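I'd like to ask some things about the structure below.
The other protein chains are all here in position, but one chain of the complex has been omitted.
Chain IDs A, B and C follow the sequence of writing; residue 1 opens each chain.
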Amino acid sequence: MMRLLCCSSLITAVLLAAVGIAQAKERARDLGVPFDGTPGPNNAITDVAGVEVGHTTLISGEGKLKVGEGPVRTGVTAVLPRGKTSTDAVFGAWFTLNGNGEMTGTTWLEDSGFLEGPVMITNTHSVGMVRDAVIAWRIQHAPPDANGYSWSLPVVAETADDDLNDMNGFHVKAEHGFHALDSAHGGPVEEGNVGGGTGMVCNEFKGGIGTSSRVLDTKYGGYTVGVLVQCNYGQRNQLRIAGVPVGNEIPDHLVYNDDVGSIIVVVATDAPLIPTQLKRVARRVALGLGRDGSFSGDGSGDIFIAFSTANPGAAGTKGVHDLKMLANEQLNPIFLATVQATEEAVINAMVAAETMSGANGLTVYALPHDRLREVLKKYNRLAK
Amino acid sequence: MMRLLCCSSLITAVLLAAVGIAQAKERARDLGVPFDGTPGPNNAITDVAGVEVGHTTLISGEGKLKVGEGPVRTGVTAVLPRGKTSTDAVFGAWFTLNGNGEMTGTTWLEDSGFLEGPVMITNTHSVGMVRDAVIAWRIQHAPPDANGYSWSLPVVAETADDDLNDMNGFHVKAEHGFHALDSAHGGPVEEGNVGGGTGMVCNEFKGGIGTSSRVLDTKYGGYTVGVLVQCNYGQRNQLRIAGVPVGNEIPDHLVYNDDVGSIIVVVATDAPLIPTQLKRVARRVALGLGRDGSFSGDGSGDIFIAFSTANPGAAGTKGVHDLKMLANEQLNPIFLATVQATEEAVINAMVAAETMSGANGLTVYALPHDRLREVLKKYNRLAK
Amino acid sequence: MMRLLCCSSLITAVLLAAVGIAQAKERARDLGVPFDGTPGPNNAITDVAGVEVGHTTLISGEGKLKVGEGPVRTGVTAVLPRGKTSTDAVFGAWFTLNGNGEMTGTTWLEDSGFLEGPVMITNTHSVGMVRDAVIAWRIQHAPPDANGYSWSLPVVAETADDDLNDMNGFHVKAEHGFHALDSAHGGPVEEGNVGGGTGMVCNEFKGGIGTSSRVLDTKYGGYTVGVLVQCNYGQRNQLRIAGVPVGNEIPDHLVYNDDVGSIIVVVATDAPLIPTQLKRVARRVALGLGRDGSFSGDGSGDIFIAFSTANPGAAGTKGVHDLKMLANEQLNPIFLATVQATEEAVINAMVAAETMSGANGLTVYALPHDRLREVLKKYNRLAK
Partner (left out) sequence: MMRLLCCSSLITAVLLAAVGIAQAKERARDLGVPFDGTPGPNNAITDVAGVEVGHTTLISGEGKLKVGEGPVRTGVTAVLPRGKTSTDAVFGAWFTLNGNGEMTGTTWLEDSGFLEGPVMITNTHSVGMVRDAVIAWRIQHAPPDANGYSWSLPVVAETADDDLNDMNGFHVKAEHGFHALDSAHGGPVEEGNVGGGTGMVCNEFKGGIGTSSRVLDTKYGGYTVGVLVQCNYGQRNQLRIAGVPVGNEIPDHLVYNDDVGSIIVVVATDAPLIPTQLKRVARRVALGLGRDGSFSGDGSGDIFIAFSTANPGAAGTKGVHDLKMLANEQLNPIFLATVQATEEAVINAMVAAETMSGANGLTVYALPHDRLREVLKKYNRLAK
């Protein structure tokens, strides 16, 4: 399973996303959307030192859906807290705003307080494939740790791309999980129709992967908070951008006229937070989505995970470990940064995503940049 | 303890809030704040049939705080799911967005799925007094039920009014709990500086009690969702009203320049929801607060409770009960109504509250109505 | 993936467990272990009407472990709440006593209150394979329901068999998941070295699958409670059987001298319980394990799921459903039955399991029946 070097005939047209290339695309800020707070250099989750992101993007076929043949509009995204070469776990925690989704590995995350490997995001029907692939990748890449294989309970999340993608065709294979891991990198992060986000729909615009970050003032410790979303949630008429009722102002090309999707959110920080605190951070994601107008529909899998890259070595198996912990009373800037970066990452996902046609000829349209600017201007909120 | 008919000399100036009198005060909608959705006749939690609300408002003294003597700016608010005369429990559930607060009775609420009595809200240091008073009131008002006294684990929540009130003076007595219960009524609900909300501060404006409701379209069952808040949370510069950055536009008279407070939110509905579903409803409150700009600071006790007045008799102790349950797939309109009514109830609390001076001469200023209208107009969001 | 009709050369010796054949093996009661309460006709989870259990048992190879080649000592167990032909969900809930394990699908189980498909149990590194296989099986077996494919978030749990099994060889394939589902049946349930339990170790004796049931007195409604365990937990010196310190009395052939394993427990009942109540039932499993001496070690994935086969049709997507709910005050006999059936199912697993040799020649010995009887006799607890 792990030695497959290439791909079945079904997916010869697969695009294995080029990686490590700086984006030229406009992002929400570039369009004049006013956001609060100070982003890091990449305005991405990778602004948290050590965090790497990789994508496998699978796009092939067109027209009428034939199960097992396509069209394929899917992929895998990997977020590695300490990069590809470390097996050192990070403190982590999670929160479910609405549970119509999957994030494997959370039972141990909850009880141990540790995220032991990467966070993977794919489509709903490929969670199992990617999960076992992470175990296989771990076995290939590192000797057993003192406890045996510590990545045996991988964290894999999903949103459903069955409107654009032949999700029942199970096109994601183990090597696509490996590639997402192997291609992970720091620096700018690809957004929009990439990785797990390839076939996603966000507020009934084309959605996908988005990211953002905030750097705290040095008087608050100068920490960085980064957020990455796989955005597949939302009902258009609820969409607010920077508080502006953009959804109502651009009511074209509705897909569902309901909130049927999901959103996975990954929060990273270098602030020294223990799991109790990270759970509180994960819960703040809801407030960022609230700003964007979400009401978290019954069909949503709105599941969030937060981790801290501080305290390397805390997961060692022997004796007593020395830790650092930020005082609870110092958490407010972290909380606010989480809310702000979440708010922005969702908008970035829509701004980056491009119009896509998929199964049965369904076309999901991108958020039109010019009209977004017009609406912001109408409400006196255009930043530039 | 229960036979005290009148009050200590300390609180001779106590205002026992007149009840059952329709409000003449302007509310947020009257000022032109644009909200989505259709409110019920009172735009209040009491639009859910059977729900009654009562307040005891304690205001006395001025000037320098002397513990035990005042100034007193506090009170008690009671929300009775089936009114004063029923001992029939309702299905209920709760959720904590940030836990720096208290809501007693939640352990049994969580495990039984039932809210067995009223929801009481007061100041932080009077939770115990009010809790035991609810038990005493129950003993006086009804014979033991089949299980003994079913209100032995009362639900009492709080926010802290120690900036305006002599909270360490313990001015709330058992009779003030009784009065809030005895004076509960349907119809319009007093807002602002009343009941438990008397001395509260919301987004660094004067806060307190606020309420709102939504009535669903008949195609969604025609259910009503009502929300009542005791609003004491928020950092001014984060405040958004209908998405407009009102907090940044009215930066006067800041109190903390931080998020140090709390908010208690009660959600009522007549939709037939079981506890699992009500927990999901309670969680949506976070999204309403998100719309208003909250980031839920470390010092916040942001605790929410939701109940359904459907299924009378479900709490009977014998045999098998017949229930009604709305399909999960029909919950979206309930969720959206919860978000919308929460969003509005917070604004109503600030609109209703009036400037108050309290301990040590601190004055907390009301949200200025005229300036709110100016700001909404500036951002092209003034509804009328 | 789904069309594989037969097996790789690696697993030609696979035993696809014969099904539907009544057990001749002695069970714990047959040996004279005194248990309280009245079991159903099969003393098995299948005593709850409609519940079916299927196993795929994979045993091949011997000697030194070579990853990918074996030895293979693993399998898959399927528990179908309403049998193979129903797509009707059941109310369900779960509880984690210790989280070092995986049970997928629980996020939606928790939030929806429904278990939408089977409960599958396998080894730790095959959870993903089995998970996706359940989706594929569902697609093959039934048309999409009103919501699309309702088994898209399958519940798959695990315990680790890496001491006896080449777990990193990923020997479980999709067809093994299918077979467990297709071969499910009512009536007597195979125990011991079968299905997901094939390579498991329980209290340092050979473990695996065990089951038990209780039938309540008609004055308590006459309901049935059934339990099935995949038992892989426990430190020998803590083992108590019917309160007797059997572990200390039979200290031979220790494997770990620690608690390094896990236990998955499935509780079924036909009592009309709603999810809030089922969560309480799931939590009682801990008390049954307590009776057997567990202290739930750090390495344990002690994860329990409970469901009720009452209320067929409750998961329909439209309008308002009629439900039945047993009064909370009537739950005690259900709780006690859960504790008792859990206590017995674990012992049944050990009594049924036979000595097994696996990877690298490790032999895990069965609980010796004769010595068990001797110990019970020593402590005056031999029932017959």
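The criterion applied here is as follows: a residue touches a chain if its C-beta (ideal position, glycine included) is under 8 Å from a C-beta of that chain, and two chains touch if they have at least 3 such contacts.
The structure presented is a predicted model; accordingly, all values stated were derived computationally and were not measured.
Chemist: Which is it among C:110, C:182 or C:329 that touches the chain not included here?
Modeler: C:329
Chemist: Considering the complete complex, identify which of B:56, B:98 or B:183 is in touch with the unshown chain.
Modeler: Only one listed residue reaches the unshown chain, and that is B:98.
Chemist: Kindly state which of the options C:154, C:196, C:293 or C:358 is in contact with the chain not pictured.
Modeler: Of the candidates C:154, C:196, C:293 or C:358, C:293 is in touch with the missing chain.
Chemist: Pick out the residues on chain A that sit against the missing chain.
Modeler: Spelled out for chain A, the touching residues are 111-114, 146-147, 221, 272, 274-277, 280, 314-330.
Chemist: Which chain B residues would touch the chain omitted from the figure, given the whole complex?
Modeler: Residues of chain B in contact with the hidden chain: 1, 67, 96, 98-112, 124-133, 135-136, 139, 147-149, 152-153, 156, 160, 162, 168, 170, 299, 301, 303.
Chemist: By the contact criterion defined above, which parts of chain C meet the unshown chain? Give residue numbers in ascending order.
Modeler: Answer for chain C: residues 97-98, 238, 240, 242-245, 258-259, 280, 283-284, 286-291, 293-299, 328-329, 331-332, 335-336, 338-339, 378-381 touch the chain left out.
We take it that only the chains that are shown with their structure count from here on.
Chemist: From the mean C-alpha coordinate of chain A to that of chain B, what's the distance rounded to whole Å?
Modeler: 36
Chemist: Of all the residues in chain C, which ones touch at least 2 other chains?
Modeler: In chain C, residues 111-112, 147 touch at least two other chains, as defined above.
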